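Have a look at the structure below before the remarks.
With one protein chain removed, the remaining protein chains of the complex are shown where they sit.
Chains: A and B, in written order; residue numbering restarts at 1 for each.
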Amino acid sequence: MEMLSLLADGFATSLSPLNLAIVILGVTAGLFIGAMPGLGSVNGVAIVLPLTFIVPPSSAIILLAAIYYGAMYGGAVSSVLLGIPGASTAVATTFDGRPMAQRGKAGLALIAAAVASFVGGTISVVLFTIFAVPLADLALAFGPAEEFALVLLAFTTFVGLGGDDILKTIIMICLGLVLSTVGLDLISGQPRLIFGDLPGFYSGISFLVLAIGVYGVGEVLHTIETSKSAPQVTPAKLTFREFGDGLRQMNRLWKTMSVGSFLGFFVGMLPAAGATPASLMAYGIAKTTSKRPETFGTGNIEGVAAPETANNAASTGSLLPMLTLGIPGSPTTALLLGGMVMWGLMPGPMLFIEQPDFVWGLISSLYTANFAAVAINIALIPLFVWALRMPFTVLCAMVLVLCIVGGFAPSQKMHDVWLIAGFGVAGYLLRKADYPLAPLVLALVLGPLMEKSFRQTLIAEQGNLLAFVERPLSGTFIALAALFFVLPLLKHVRGKEKKQVVTPAE
Amino acid sequence: MFHSFTRRTGLAIAATALAAMAAMPAAAADWKPQKPIEMVIMAGQGGGADRLARLFQSIIQKENLASMPVLPVNKGGGSGAEALRYLSDNAGEAHKIMATLNSYYTTPIRNDIGVDIEEFTPIARMALDTFVLWVNADSDIQTLDEWVAAVKDAGGTWKMGGTGTGQEDSLVTAMLEDTFDLDITYVPFKGGGDVAKNLVGGHIDSTVNNPSEQMGFYNAGKSRPLVAFTPERLAAFPDVPTASEMGYDLVYWMQRSFVGPKEMPAEAVAYYTEMFEKLSQTEEWQTYTADKALMADFLTGDELQAYFLEERAKHAEILNSMGEGSS
Partner (left out) sequence: MLTADRVIALSIVGLSVYFMLHALALPIGWEGSTGGPGGGAFPFWLSLVMALCAGGILLRSVQAPRENSEAPFFDPDTVRAVAAVAVALAVTIALIPLAGAYVAIILFLIWYLRVFGRHSWTLTLILTASTPVFLFLFFEVTLKILLPKGWTEPLFLPLYATFF
């Protein structure tokens, strides 16, 4: 019960009027930063970090947590409204969120995303509160072999993502993986695929550049084409009835959201894996276990809820190795870690013992930030939906401007803006020729993780390929991956049989 | 000792600045940045170099050391090749400075990127970071000799974790291999923190880490320092011997400095030099260096340039012996 009294002390600080005001400010700022294509929690945390010297440390943590959560919620907004994932963690949200928006259900999709994020965030904070210290050892047991097996598991969610044409899906996966190798080969330290020694390629091709290109610019070009024949405004509006309806629908998704939360927390906790594989796996599980998997990808609310619970849960989970081991799992947690060092705190195994005030203040502020984020997010949904009612020619112009500026902002290189334009045109043509784009983008995200962990394991094990299956954890993941790969195929075959039986009865 | 040294250097700089000003129009008398200062970081977000650069940014902002905000920009691609190319494309620019580490020398040696660091304007060296050899605390190895014996027994399967071929720790590993005639399997990871975690998790056998990267695990009793690659024992680990006191010539530093582009205006150089000198005297910086076993060794101007060139020659030699140099 010592834990509860410590938590209560934490709440006493995080609920003071000053800190509440900071939470609201931070969440709102984070929400808008996250909703901007190209910007995410990294940018939000990076700008307030120097400010944290000015306010007292306890308020500083709260501000950082609020921005972090706000940006995670905001990422879903641009995925749904514009179809541009603001971060790799929000790619899976576009699969069903975007079709919902196109059918005039943007409000519903946003409510689903907000509620799911809240559930994921809350469950994971509770898990964090109880298990933070013992779970640190699990994160340590994760070596390169386990990392590879986990990424492989995430890859199995690609099965069925690509539609019917298997050749085109394979091409897109390979293209994404090849693009992910551009830059520096980590193992030999040599540059590769830098195409005529362009310095812009030295740092590789970032996920944001590809995503803003194919989903932002590509989508605009596609919209121009479709709106030529039928100039219309997206019929987006949100009434109170729809709002209540949304909450009722979410109520039925408890199972999906619980799975997503636990999965998100545990996968997010592993350094280097993080929120993207978690959100993909949650989507894959929801689809595989669904009674109507064929509705996924066409605007199923469950397809929004699953990845959103998982990515928010993962963002809490990724704080765990940062606090208990001092290992940042993502650029954002790396910045948070830097902030803690500046305040004279030493993250690592001793932090929970030496600095209980800080740790519990942070945990309680996660609860507060989560509540504030869901409330503010829902309050702002009508504003977001209103933005969709702009005529296409205005909306597209604004999106293109945001693509240019948002593409420039993270790296501050014009090189990336050119790439965005190039990827935009290529993505538009590929999409028109029925090439699936999601596998391309996801392969780019997962590719570096996969290649790195694969080669690290082989170097460490002197080229022994069996190392991947011999180790218990990685062996289990690989078995699961095989299962996930086979299961949808079996279902597909069985579904066909059923159809054949049903058809004559009609 | 450092203080008198610093002051002398500062005076020298001021004198050069005065001389330069005499030749300049009067308007340049007290130069101040007119727009935000871009601090280019030679490494990606979240690494040790990045964190240190952001610490500098925060101290500058808190202590109001600059009249315009300092904005960190990461250009870590190609082991800093991206940042070096960027700086060399911005000759004469007064609002761009670069935070460097040892890839400042090694990257142009290893790959021909068309950059000569001699052309850049040295501003200030803030600190020297140290390297220590670590093993997991569960291991039986207590001394350097036992470590050498264990590596020899492993017959080429000894796994040393590091941050990438050509990076600082891989050079130390190569020096160890050379000195003791060892055969080590070097496994590259994404960053120092990742390396430290894999050591404690038992996925690799030993590492050469900066103390700041292992400090958390060391305090929790999960990792053990064997030997420091410094001339004198580190204050943070008074019981850990140095390689030099054991009779091996193994000393290696990581420098943390700031440079400006080629032909940076002299008055801007003077401004930044003064800014960093004030920074080096702040309490935050002094606490940080003490906690992290960093040597705060402030150096500026021509002496810094001489240091850079000397280090570059040393690194070329080490890289050549590893068979890593280009051309």
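The rule is simple: a contact is a pair of C-beta atoms (placed from the backbone, for glycine too) under 8 Å apart; a residue touches a chain by one contact, two chains touch by 3 or more.
Values in this document were obtained by computation on a predicted structure and should not be read as measured data.
Undergrad: Among A:Leu167, A:Leu383 or A:Leu466, choose the residue that contacts the chain missing from this document, as touch is defined above.
TA: Of the candidates A:Leu167, A:Leu383 or A:Leu466, A:Leu167 is in touch with the missing chain.
Undergrad: Can you tell me which of A:Ala76, A:Leu135, A:Leu150 or A:Leu177 touches the chain that was removed from the display?
TA: That would be A:Leu177, which touches the missing chain.
Undergrad: Looking at the full complex, which residue from A:Ala141, A:Leu400 or A:Leu487 touches the chain that isn't shown here?
TA: A:Leu400
Undergrad: Which chain A residues touch the hidden chain?
TA: 29, 33, 36, 39, 43, 47, 167-168, 170-171, 174-175, 177-178, 181, 185, 187-188, 190, 192-193, 195, 217, 220-221, 224-225, 228, 391, 393-394, 396-398, 400-401, 404-405, 408-409, 412, 414, 417-418, 421, 424-425, 428-430, 432-433, 435, 451, 454-455, 457-459, 461-464
Undergrad: Where does chain B touch the missing chain, residue by residue?
TA: Counting only chain B, the missing chain is touched by 34-36, 38, 68-69, 71, 185.
We adopt the following convention: only the chains that are shown with their structure count from here on.
Undergrad: Can you work out the whole-Å distance between the CA centroids of chain A and chain B?
TA: Measuring from centre to centre gives 34 Å for this pair.
Undergrad: Name, in rising order, each residue of chain A that touches chain B in their complex.
TA: Touching chain B from chain A are residues 42, 46, 49-50, 52-54, 139-144, 183-184, 186-191, 194, 199-204, 271-272, 321, 325-328, 330-331, 333-335, 337-338, 341-342, 344, 346-351, 411-412, 452, 456, 459-460, 462.
Undergrad: Sort out for me which residues of chain B touch chain A in the complex.
TA: The touching residues are 44-47, 50-51, 54-55, 57-58, 61-62, 72-79, 81-82, 85-86, 110-111, 113, 157, 159, 164-167, 185-190, 193-194, 196-198, 200-204, 215-217, 219-220, 222, 284, 287-288, 291.
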